[in-house]
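The full complex has more chains than appear here; those shown keep their coordinates.
For clarity, chains are labelled A and B in written order, and residue numbers in each chain start from 1.
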Amino acid sequence: MQLWGGRFAETGDERVADFTRSIGVDQALALDDIQGSIAHVHGLGRAGVLDPAEVDALIAGLEGLRADVAAGRLAWDPALEDVHLNIEAALATRIGPLAGKLHTGRSRNDQVATDMRLWLRRTIDDLDEAILGMERALVGLADRDGGVVMPGTTHLQPAQPVLLAHHLLAYVEMLERDRGRLADTRRRANVSPLGSGALAGAGYPLDREATARELGFDGVTANSIDAVSDRDFVVEFLAAAALGMVHLSRLAEEITWWSNPRFGFVRVADAFSTGSSMMPNKRNPDPAELVRGRAARVTAALSGMLGVLKGLPLGYQRDLQEDKPPLFESAATWGASLLVMAGLIDTLAVDRKRMREAAAEGYTTATAVADALVRRGVAFREAHRIVGSLVAEAERAGIGLDALADQMVVDALRSSDDPAARRLADEEGVGEAVRSSASIDGALAASDVIGGTAPARVREALAAAKARLDRR
Amino acid sequence: MQLWGGRFAETGDERVADFTRSIGVDQALALDDIQGSIAHVHGLGRAGVLDPAEVDALIAGLEGLRADVAAGRLAWDPALEDVHLNIEAALATRIGPLAGKLHTGRSRNDQVATDMRLWLRRTIDDLDEAILGMERALVGLADRDGGVVMPGTTHLQPAQPVLLAHHLLAYVEMLERDRGRLADTRRRANVSPLGSGALAGAGYPLDREATARELGFDGVTANSIDAVSDRDFVVEFLAAAALGMVHLSRLAEEITWWSNPRFGFVRVADAFSTGSSMMPNKRNPDPAELVRGRAARVTAALSGMLGVLKGLPLGYQRDLQEDKPPLFESAATWGASLLVMAGLIDTLAVDRKRMREAAAEGYTTATAVADALVRRGVAFREAHRIVGSLVAEAERAGIGLDALADQMVVDALRSSDDPAARRLADEEGVGEAVRSSASIDGALAASDVIGGTAPARVREALAAAKARLDRR
């Protein structure tokens, strides 16, 4: 059963059938395809193209198929090219020649566009839940180990002490943006192409808006040529997915290095680790590594889809068939990655002591010291230079900034071009002041702005995140 | 003047300076950088970190620099690494050591994030105007040559007749989605990172929200680590740009082929054509070809940026410097492509006669004929098969469907398994009925649904597009 055999003389080449069939991939659309067909039959009934008895028989047949598909009872026949032909053939088996009226006023072009938008809509809803699950895991860990101090790094070098909860909440921000992008994509995608026909618009007086409402769409596409040529919603989703995977890959990278015994910041649970076939000592954070690797592949799916579309004339071109593998695989990858990373974070053990030790390493309170000098009147650039020289001296001496001798401090201030610094050199207790501003807790508390790592600020941010998650 | 030289012993390697400097690229941010600095100075004043006289002097200096930059009078010094250090050094030259207080409570990490968001916001506003200009060009052409019929194609083969205006309005739909994506990107990007410091949050009691308001931001970033690590807005913009360029590349592809004399549908104006250095006969639509080629490069910019971010730990990493070339180049490419394509469309000459001739080729009214049979009771699948066999016969005879002999039609219907078709074979005038349903104008008129190509529907859509553009 080739639905278009009427004017063809030769029978097809099996290589060609192999090359062009899509049933192995697009069967994922089966339920969406049936849902769309049911609404289309209702529409044909409303338009008087089908009589009520025909409508009832077709709907009954389609509902039967829906049950079969949901139960995994429908066998896909590779000879029937794609999901649409498989379902129409199964319908014909079930209800006879009346099935031949199903495709009235419809083309596979507007049909598949409808199916994909239905599929995408429910997939986005599932992913939104999965992202929320990941947020809950992060917030949960932030809650459990909220007060732990760790070295905030830039350029992978110790920069300033931050709270682990603060670090984890940065990921929650990213995930919220991911949700925002998904919501925008959903909104733009949620319009009905049904009734656009092959490209010119259906040749029957269909009430497209009524059918759209039945399918839960917010409206109808406004131009039939665009409706069948458009895969913007695939690109937009893949862009959101690629960025979402990149976010997870950044966390995965951190987990991976933090698990190395040199860091020892965290221990991935056995259930999220694997071993080696040869080395009995190994405990590897494989899921995190796979997330990192798969992020590259979702990015590739996005650029591949843009490559498919580039320079494509309007109207359906068969190139568009190549939208499905990247779309389906990327959505599955993102969903599974969210699930696994949430589990990994839920069961992650944090070594508070090692984190705090590391937070003190690398003179991470130097900025706080410079800020303390600024508050005593030294210009920032000069304060930065003075503290830089103190760091260099402390490093040579192998001590921390909080162990500097008074004289070192005084000398550094005295040699400055800034009169304010030189005045400060003469003040009583300046060494002590510098030493005390170099404490981890002091440095933390100093970052007391919205979004800063001061403990009170982080507690507020955490409470807000929990409240938002609880509201759902 | 390296702003961080305090603890470094050796002087830098010139190769390293060459390799790391960004002033050649990030000078595009100069005005945004100064705008951000002015707001930051006001903020330091509000926080009491600077006294009013210091604020006034810094602002005066910065305003002077702003005028210099706007007038192209500031010479960029490659020895000064980046735009931030260049501007701070120029300020020092202008107002002396007080300039050393400008960077109080700020890091280049939150500074550059602020600059880029300001730059992106105004760039998006410019691009939105450019897209509207392109829409106006398309609508203008649709208006001038609105009634021209052309062959709608799928798989690049003639499918059904459509109006040129309908085809052009498909692009307007795409462009409107581009605008929607830009608006979403702008909304998510328009928050202020200023006050996030290097990554922990500024060590001064800055009122981040007041500064954000001064800069026209809708709010502040909620997490300081995220604020300096985040380049989502770059990715999101590049995704919108890549898709926007793909839209233009689809039009460019059509223009290019339609200009080939075998089609001869359109003639690109001399002003938008180039010739050959060797072949005196050539008239080439180069701008369209370049748009097509550059679409691939903007896609590459997007995937490159995702590649930069993939697996990057939080906190600023120098890898992030690689965000600027793809961002700046892609925005410029998109803007210029919109401008040039708008001009090309504005001056495009359409050959109505050739388009209409082509619309009749390839049996484009066959669907309308099948639909006519359906309206007379034949099931769609059977009508499709019957008309397919009529097309094959007409093709063998070298005639159109509207020239079929009555007997051919009767025979085709009579041989059907469908009783309705066989009944039809006996009806008086069935040949005539088939012939008349095979006219171009009849086929056009039949697509009378929302978004369809029926002339009345297209007129409505065109009027709606014009009204929307006029409202702006």
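Assume a residue touches a chain if its C-beta (ideal position, glycine included) is under 8 Å from a C-beta of that chain, and two chains touch if they have at least 3 such contacts.
Predicted model only: the values in this text are computed from it and were never measured.
Colleague: For validation: placed chains = 2, all identical. Expected total copies in the complex?
Modeller: 4
Just so we're on the same page, only the chains that are shown with their structure count from here on.
Colleague: For subunit A and subunit B, let me know how many angstrom lie between their CA-based centres, rounded off.
Modeller: Distance between chain centres, rounded to whole Å: 23 Å.
Colleague: Mind pulling up the subunit B residues that touch subunit A in the complex?
Modeller: Of all residues in subunit B, those touching subunit A are 3-7, 9, 49, 97-105, 109, 152-156, 159-162, 166-167, 169-174, 177, 180-181, 184, 188, 195-206, 208-209, 220-230, 232, 235-236, 239, 242-243, 246, 249-250, 252-254, 257, 292, 295-296, 299-300, 302-303, 306-307, 309-318, 367-368, 371, 374, 379-382, 384-389, 391-392, 395, 417-418, 443-444, 446-454, 457, 461.
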